[in-house]
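Missing here is one protein chain; the remaining ones are kept as they sit in the complex.
Up next is chain A:
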């Protein structure tokens, strides 16, 4: 028996290895197109940016390899760090407000006690469908103290509202625009997460005599923790990449919004006005790393609490 079994076993392993061989090639065939596109549109630009960041192209002296000099300069660049601080402040104030409002609206919709629920949902979501550029132009017009809405209010009521585009208020004004744009989007994420909570839990809570507030804190919020973390991470990335709003408001508030207002706007200025493509790439990479670290820390914290 044993003598008969052996060849069969060898045959099986040989066939298996042959199969595995063929399978590994088939796998590459499927993954190949993705890998090629991924390398071309994701990895290549990053690699090229890193390559650029190691050089310095001067008006006098031409292109030279400078190693990590650009990184050293970026880490000591006051203009860059003032931009980082600004978006950090923006993140700390605007994101909690925006997510708070979004959560409130989502819970209100989910409570089922709202009249005209669909209309309400659509109208909250609508601003997200407006392109950021158009939204900013629209708000910029309203912010106008001379011929805009603020100006009209001043004239009609004989008051003098502070200029929303003055240096002290412009960041808050941008925060207002961004909140208006993205409350609907975040509301939708929360609402979708709330909808998948099994109704049996609510019934059980009702039997136990829990009120609405208790249901929210004990069932709904823990259940959508994942969605909250995701929305927070998206918002962090969005805040750090702030660009559209300041660049569109710049012509209207040229002295309140500097060319290094946000890190992204700073890289834009460096690249398109200053021809400093190399340093611009460096700043972009450093900012990308900062964003990654912050987003990762938030994710770790959010998930650990959930466990």
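Criterion: a residue touches a chain if its C-beta (ideal position, glycine included) is under 8 Å from a C-beta of that chain, and two chains touch if they have at least 3 such contacts; residues count from 1.
Definition applied: contacts and distances are computed from a predicted model.
One chain of this complex is left out of the view, and of "Solute-binding lipoprotein", "Bifunctional protein PyrR", "Betaine--homocysteine S-methyltransferase" or "Pyruvate dehydrogenase E1 component alpha subunit", the protein name its UniProt record gives is "Solute-binding lipoprotein". Contact with the omitted chain, checked across A:29, A:61, A:158 or A:209, is made by A:61. For chain A, the residues touching the absent chain in the complete assembly are 58-64, 144, 146-147, 166-167, 251-252, 254-256, 258-260, 269, 272-276.
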